[in-house]
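All protein chains but one are shown at their positions in the complex.
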Amino acid sequence: MSNEVIFRDDMTVELVKSSASDADVIWAARVSTAGEQSLDEIGEDPARSAGLINYLARERHGSPFEHTSGEQSLDEIGEDPARSAGLINYLARERHGSPFEHTSMTFFVSAPIFVFREFMRHRIASYNEESGRYRELKPVFYIPSKERKLIQVGKTGAYTFEDGTKEQFDISVKAMKDAYLIAYDSYQKMLDAGVAREVARVVLPVATYSSMYVSMNARALMNFLSLRTAREGSHFPSYPQREIEMVAEKMEAEFAKLMPLTYGAFEKSGRIAP
Amino acid sequence: MSNEVIFRDDMTVELVKSSASDADVIWAARVSTAGEQSLDEIGEDPARSAGLINYLARERHGSPFEHTSGEQSLDEIGEDPARSAGLINYLARERHGSPFEHTSMTFFVSAPIFVFREFMRHRIASYNEESGRYRELKPVFYIPSKERKLIQVGKTGAYTFEDGTKEQFDISVKAMKDAYLIAYDSYQKMLDAGVAREVARVVLPVATYSSMYVSMNARALMNFLSLRTAREGSHFPSYPQREIEMVAEKMEAEFAKLMPLTYGAFEKSGRIAP
Amino acid sequence: MSNEVIFRDDMTVELVKSSASDADVIWAARVSTAGEQSLDEIGEDPARSAGLINYLARERHGSPFEHTSGEQSLDEIGEDPARSAGLINYLARERHGSPFEHTSMTFFVSAPIFVFREFMRHRIASYNEESGRYRELKPVFYIPSKERKLIQVGKTGAYTFEDGTKEQFDISVKAMKDAYLIAYDSYQKMLDAGVAREVARVVLPVATYSSMYVSMNARALMNFLSLRTAREGSHFPSYPQREIEMVAEKMEAEFAKLMPLTYGAFEKSGRIAP
Partner (left out) sequence: MSNEVIFRDDMTVELVKSSASDADVIWAARVSTAGEQSLDEIGEDPARSAGLINYLARERHGSPFEHTSGEQSLDEIGEDPARSAGLINYLARERHGSPFEHTSMTFFVSAPIFVFREFMRHRIASYNEESGRYRELKPVFYIPSKERKLIQVGKTGAYTFEDGTKEQFDISVKAMKDAYLIAYDSYQKMLDAGVAREVARVVLPVATYSSMYVSMNARALMNFLSLRTAREGSHFPSYPQREIEMVAEKMEAEFAKLMPLTYGAFEKSGRIAP
């Protein structure tokens, strides 16, 4: 076999590009209702409120492109980060979701097919995935790490997961490797016999790694994180499969860096997408 | 093994329910621009045009619910089916797509996971699929029928598919069955050892049958058919994988029965979704 | 003026057609994860649980179309309405939203343009609206009823509305009528001079009544109701303009009749769309 079989237990998430900053949210809110409303609401001190608005307006006209890059820090958008945070918290709390949409993040993700199957149920996103119709797929397969909780206990709908025994882990890894090797061998046999890739690939397991580009705006991403991570203190509990949560956690880390105030507001409001 | 392994080469599509008739399109068009416009445009004979409008209006007020069921025949909506066809052809040709959206069809589909993977890239649709996290999956796997063209010839991007030899067919079926049986055996071993279903299922191939409910409106369905069937005379060529085309063909047959004028317009306009 | 000017203070909402019943939700949930899960979870008595599933399966195969009409009562889907309600409450509470999507309701709505402007921000819906480009618009305009609270008090973002004085009401009605009559007169003058309808109509106020067909599934409708009605006990407060709330209330009444268990679950879960 020319291809070396690889077993992996981790996920790849790279931020490819972004146009997503807290300032984007503030700008969009200012155009619409919500911004005006909340700038007043949170403004115990009208003079300062006016100051911020003036500052933003001045910046806006002076150099409209400057404040829109992904790297923009809050320092750039106002003398008063606390006020910016206040506005963003207000928008998240009151479910004014649209200002969060004028942002875009593109990720490169490499993960098993069963993760992508769950991921692509999220319809407010753009996807381009590697295709088994046009490429010969590489023999890269998922096996759980030793940290993966293998056992599900409790009644359906109220599951918790617990550590498996060493024996359970060993049985799983062996059963998986056996199946993967035979599957890939079958795949190669068909390709060697001249059978089309799109036919041969049907034997490959859902544990096979694939890769994709996915683009989302911050509102859609918060919805994704809300459903695909399990976290203490979430307003609504979620029960994601651990493997998609591993992907979500890496996306969350990138999001938190790009949009710290928005991320803070997401956390504060119980991890509900506005 | 308590579960008998099944190999299938066909797809199941059942129309579960629908609220989709040509009359729905005509009613929606009449409310908006396009209907008015085209009723005039196609009206060589204003008296008859007025007659149809009056007829429709009369029906509408007399019994608003009668003409909305899926089974409605064209006879019910007007003395003049030719005029109804004319309006619908006009809407399709001129890409007035919105009147086609006030319709809904729900299908039960049973097909391999690799087909569902392509299907769910269509985002203007609603899905509920069987889950390997909560159910033990049945050992039902796809193998090609003897009619399935196994060989891909020509340059990439300009493929055609051709029949394989008997040997290629035999090699494929054997390679598939070998892989499926080992995979399902590995699955069972993990379940027997007490491993969670969501972990054990990762070994199963994308050829495993799954089932889902999918709901679409007629516009989204036409877009799906446009991309997932290959047909002589299509305005834009498509290169669907044969297995999703098998599903699409069965959906198309149901659609043609429910909305014969709309289906005719779709065909006439080169199978482009309006 | 050939057209009699009409002043209205009410909204028209008619359910044109629907394919939406609680049974649709249960069927969709059964196909997917959530159904299985919750049927177990809520089933203290496995025998009864099995009974319901068997009953549903029997019905399903016996007559697949029977249980899908909008009028279906709960009696038809199970001997045990309490269990059906339990499943639907579970889905709503746990935010398993997709089973609610396999439903469709089409409404005819007649309301002022300013209401439609807010309505059409809801993107998960299908619209066909009367067009001022192709039709001469009728002189029908909105004026508030005496019940409409005219005064807004409190800080921005924490408004409440209160009754206006009789003088404020009289000033408003007179100011509105004056503006409407001049606007419509200007419109007619341009039409009489041979100017295109699409140009002439720009003078018409946002209070002008328009009409549309709108189709939504139950999940999208719950989201709409959540944002466009203000109700004691809602989990998240909303501050809709009264006029769109009048439309939403009429839609809500139709929804409650079609899908009583789903509606109950919506109420119980704090009027959050799942």
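In this document, chain identifiers A, B and C correspond to the written order of the chains, with residue numbering beginning at 1 in each.
What we mean here is this: a residue touches a chain if its C-beta (ideal position, glycine included) is under 8 Å from a C-beta of that chain, and two chains touch if they have at least 3 such contacts.
Quick caveat, the model's predicted, so the values are computed rather than measured.
Engineer: So which of A:27, A:90 or A:119 would be touching the chain we can't see?
Structural biologist: A:27
Engineer: For the full complex, which residue in C:90, C:142 or C:213 touches the chain that was left out?
Structural biologist: C:142
Engineer: For the chain that got dropped from the picture, name the residues of chain A it touches.
Structural biologist: 14, 16-19, 24, 27-29, 31-34, 36-37, 64-65, 68-69, 98-99, 101-104, 106, 108, 126-131, 133-135, 211-213, 215, 217
Engineer: In the whole complex, what residues of chain C lie against the chain that is missing from view?
Structural biologist: Residues of chain C in touch with the missing chain: 112-114, 116-117, 120-121, 123, 127, 132-134, 142, 144, 148, 150-152, 156, 161, 164, 167-168, 171-172, 175-176, 178-180, 182-183, 185-187, 189-190, 193-207, 241.
Here is the rule we use: only the chains that are shown with their structure count from here on.
Engineer: Counting residue numbers used by both copies over all numbers at the interface, does the chain A-chain B contact come out same (over half shared) or different (under half)?
Structural biologist: Over half of the interface numbering overlaps between copies: same.
Engineer: From the C-alpha centre of chain B to that of chain C, how far is it in Å?
Structural biologist: Inter-chain centre distance comes to 29 Å.
Engineer: Quick one: report the Å distance separating chain A from chain B, using the average Cα coordinate of each chain.
Structural biologist: Inter-chain centre distance comes to 30 Å.
Engineer: What are the residues of chain B that contact at least two other chains?
Structural biologist: Answer for chain B, listing residues that touch two or more other chains: 127, 133-134.
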